[in-house]
Every structure is written in C-alpha cells, then in structure tokens.
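Structure provided below as structure tokens; questions to follow.
For this view, one protein chain was removed and the others were kept in their places.
Moving on, here comes chain A:
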Amino acid sequence: MRAISRVASPWCRVAVAALLICATSPARALESQVHGSAAQGYAWTDHNNAYGTSQNGSFDFFELNLNGSVQLAPGLLASGQLLMRDAGANDNGKLRVDYALLDYQFASGSWYNAGVRVGRVKNPFGLYNDTRDVIFARPGIQMPQSIYFDGQGLRRLLFSSDGAQLYGGLGLGEHYVSVVVSGSRRQTLTDDEERQLTGGVALPAHEHVTDYYLGRLQDEWNGGADRVAFSVLHAGLDIDPDAGSTVQGHIDFDNYVLSWRHDAARYSLSAEYIINRTKGWTSFAGDTDNLGDGFYVQGDYRLDPKWTLMARYDASYINRNDRDGSRYAASTGGDPHSRYARDLTLGLHWLPDQHWGVWGEWHHIIGSSTVPPLDNPTQPRASNWNMLLLMAGYRF
C-alpha cells in the first residue's frame, strides 16, 4: 500500500479503496466483482523500432489491469481500474488509474435506459478505443493505427477523461440505438505527452487540453452481431510559453470516425474510416490547417472455438490531399514516406481456455508515419519494414 500511495494521485487511492471494498464485501450484499488481466508481449522489427528496441527483439511490452465494481443500489454502480502498461518509450509501465467512476442509471425500462457517469471515465471512440489496453478486448496485438494512434499524437487524448459522461439507449424493434457523450475538465500534458504530440521535440512551453468533448452514436442489431457507429472527438490545445520563451499558440483537433462490424458464426468483418482536422496557429509554424484520413478493413475467421485467423489492411495518411507525400517532400525536403503508412497484417489467435490467450501477428508496412518517434529518436526511418508481434495473456 505504501508503494501505491507513493505513485499515485488521489485518483489512485480512491480506486484502490474501491477495489478493496469490492474484494472484501459479501458478494450477495453488494453484488461486487473483481476482474483483471495480464499479458506479456514481444516485438521484433527488421527496420524502425516499436515497443522498445525491437530491431534486437524487445520484451519491453506488457499490460496489467485489475478492476472492481460494486452495485451500491439498483441503479448505482461504482467501479475502478488500475492499469500498468509498458510499450517501449511510449508507455512507462507505471501504475495509473484507468478509470474510477460512479455510474447512476436513472432511467431503465424494457426498451430504454439512460444514465450519467462521473469521475474518470473511458472514452468511447470507434469500436475499440475504450478497451484498447486489454488484449482480450481489442482486435489484435496492435490496434489499427489509422484510427487509434498508438505511438504518436493524439493517444493521450484518447484514453479516458476526468469529467462526466451521459449515456442512453433505445430498443427500436430489432435495433438498439445508443448514444454516449463525454466532456472533460482542463488537463495539462506531461513532458512525454508533449513529445508524443510534437513527434519527439521538447517545446519551451506547456500545453493544456482545454475544450474537450467526444460522443458516439451507435446502432446495433441481431443481438449486437451487427454494429454501425459514428464517433466525434474534439480537443482544443493551448500552448503557453515557459518563462523566457515566446513559443505559444492554439490548435483544434477534430476527429470523425465511421465504424462497422458484422459478426457471423464463423467469421467477423469490421471496417472503420477516420477523418481528422488539425487547425490553428503556433508561433513556430504559423497557421496550420490540415486534413488527414485513414481506414482499415479486418476479417477474422474462427477455425474452431479456440483458433482464429486474422487479416487486416490498415492505411493512414497525414494529409489526404497529399497521400503519397510528394508535395510535402517538394516543399520541405522531408521523406515522402513519413506522411503515410500502409500496413498489411496477418495474425493467429489461440484461446486454449477461458483464461488464457496467445496471439501472433506479422505486419508488413509501407511508409513510416506510424513509426513511434519516441522509440526512434535519431535514426532515419525506413519506409519498407516488417514487424512480428507476439503476446500471451491471462484473464480472470
């Protein structure tokens, strides 16, 4: 406990206390549950680093979570999750509070429900963002980078929000239509987050995420086997100068994602398309107005209940009006391949029982826009590279 109280903020202590209540309360009295998972990964790349120094093979890749929830009253749920994740230079393996919230479902009928969540809440964005750090609940070892930004930029803004979330759903015949909207208080970026956002550059400034909201509208039918969704995320970033510096500015990020998933007895198909706009002004780059986009298509085929084959094509473009990066190269002298990434992935997934899982993926990538800058601080980045990812996990 001493170690935990040292690393963490009040959030962490609240979550630990909630977990202890869940773990010790009589199950009947309070309907409490504790779940968790742990997974260790391995990464190897022939060029560029990911998840640590992967060109030599890297085990600098693990995730661990423990969550608890307790039903305090018929409509009132308290829950919290502690998370540790290590991913090369992009995640540091420190204990953090992933979420800690009170969920009050104030309306609940045979064909509708609505409620509010307060605290640190997970951000619903696309199909998988809110469960992105749990291998058992995401679509592969690596998330599709076009939508979910693992090594760069917006990742920090995607995790969770300290604020409030409203949700509701309507059963309309065979369809269940739901909406979730989150708003967040002002947040200050850490130095690591700043460098992720700038691609590895430390600015003599501090950044605050100001106006921040996201929402997702989803329709599901066939008992959830078919889903379509539309997600929106907006974040405003204030850049304020450090003492003696003149670096400043304001940038607005707007992201829109269309999502689709179809589950059948033997196979699943999913696809998502993102369009993102970065608009603002900074003292070091002047006016900025950029439109990027990306998409992926994934198929999963269940050979039997334990073995699943996966194939995915994932494409990201920093500027949708300059997809091959040629205009960028002509105007800046930079590498054109730093402006896109096209990733063809083949994977195999084995669930020997309800607790264990083993995953393997081979990525062949053309382009370097998704190469994590923090794992590649100095070296030139290769445009044609391969990545092997392995992961084994346990859940309860």
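In this section, a contact is a pair of C-beta atoms (placed from the backbone, for glycine too) under 8 Å apart; a residue touches a chain by one contact, two chains touch by 3 or more; residues count from 1.
Heads up, the rule we're going with is that contacts and distances are computed from a predicted model.
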The hidden chain: which UniProt name fits, "Phenylalanine--tRNA ligase beta subunit", "NADPH--hemoprotein reductase", "ABC transporter permease" or "PBP domain-containing protein"? "PBP domain-containing protein"
Selected residue (touches chain absent from view) among A:Q105, A:T210, A:Q248 or A:T282: A:Q105
Kindly state which of the options A:D60, A:D91, A:D130 or A:E207 is in contact with the chain not pictured. A:D130
Sole touch to the unshown chain from A:L64, A:L77, A:A235 or A:M387: residue A:L77
Using the touch definition from the top, which of A:G223, A:G244 or A:G333 touches the missing chain? A:G223
Extract the touching residues of chain A with respect to the undisplayed chain. 31, 33, 35, 65, 67, 69, 71, 74-75, 77, 79-81, 99-101, 103, 105, 108-111, 113, 117, 121-122, 124, 130-131, 134, 136-137, 167, 169, 171, 174, 176, 178, 222-225, 263, 265, 302, 305, 354
